[in-house]
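Moving on, here comes subunit A:
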Amino acid sequence: MIWVLDILLLILLPLTAIVVVRSRDLMVAAIVYSIYSFDMAIIYTQLNAPDVGLAEAAVGAGATTILFLIAITKTERMEE
Partner candidate 1 sequence: MFGSSDLLILVVLVPLITAYFLPLCGYIRSSLCNLVSVFSLSISLIISLYLAKIVVLEGTIQYFTTGFQPPFAIEIRADQLTVLMVLATILLSLLTVIYSRYFIRGRFTEERKGLYYALILLLAGGLNWFIIAADIFNMFVGLEILSISSYTLIGISQKRKAIISGFKYLLMGAIGSSFTLLGIGYLYIMTGTLNFNDLALRIIELNLMHSEAILASLAFIVTGLSIKSAIFPLHVWMPDAYSEALVPICALSSGIIVEAAVYMLIRIIYTVYGTKIIMEIVPITTIFLYISGIAIILGSFFAISQTNIKRMLAYSSVSQMGYIILGVGISTKLGLSAGFLHLFNHTIMKACLFFAVGGVVYRKGITEIYEFRGIGKKMPWTMTFFSIAALSIIGVPPTNGFVSKFLLAYASLDAEKWFFAIIILISSLLNAVYFFKIINISFFSGKKEEEKDIKEPPKTILIPTGILAILCIIIGFAFPIPLSMIETAIKSLIT
Partner candidate 2 sequence: MNLSFYLQHYNYWICVSLFMIGIYTMIAKKNIIKKFMGLNIVDTSIFLFFISMGDKRNAAAPILHAENEIIVNNYVNPLPSVIILTAIVVALGLTATALSFAVKIYEEYGTLNSEKIERLW
């Protein structure tokens, strides 16, 4: 029954992506982007690519989100 989990995770991807696009608060967008990346990392692991999953969890969910957060704190938080 693991495919149910697969499909749920896959459906979560566009949903989180839409939240990233729609939210007016950039901080929320960055955090949801982190969720999106972490979801992507789990999917990579499910697709038998654990090394990419690790890299995506570290780089996508970690480093990229931190970069976004730093950029947002240095600029403005709300989207006009």
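Inclusion criterion for the candidates: all candidates are chains of the complex that A comes from, given by their letters.
Structural remarks
Convention: a contact is a pair of C-beta atoms (placed from the backbone, for glycine too) under 8 Å apart; a residue touches a chain by one contact, two chains touch by 3 or more; residues count from 1.
Just so it is clear, the structure is predicted and the values come from calculations on it, not from any experiment.
Screening 1 or 2 for touch with subunit A: in this complex the touching candidate is 2. Touching candidate 2 in their complex are the following residues of subunit A: 7, 10-11, 13-14, 17-18, 20-21, 26, 29-30, 33, 36-37, 40, 43-44, 47-52, 55-56, 59-60, 63-64, 67-68, 70-72, 74-76, 79-80.
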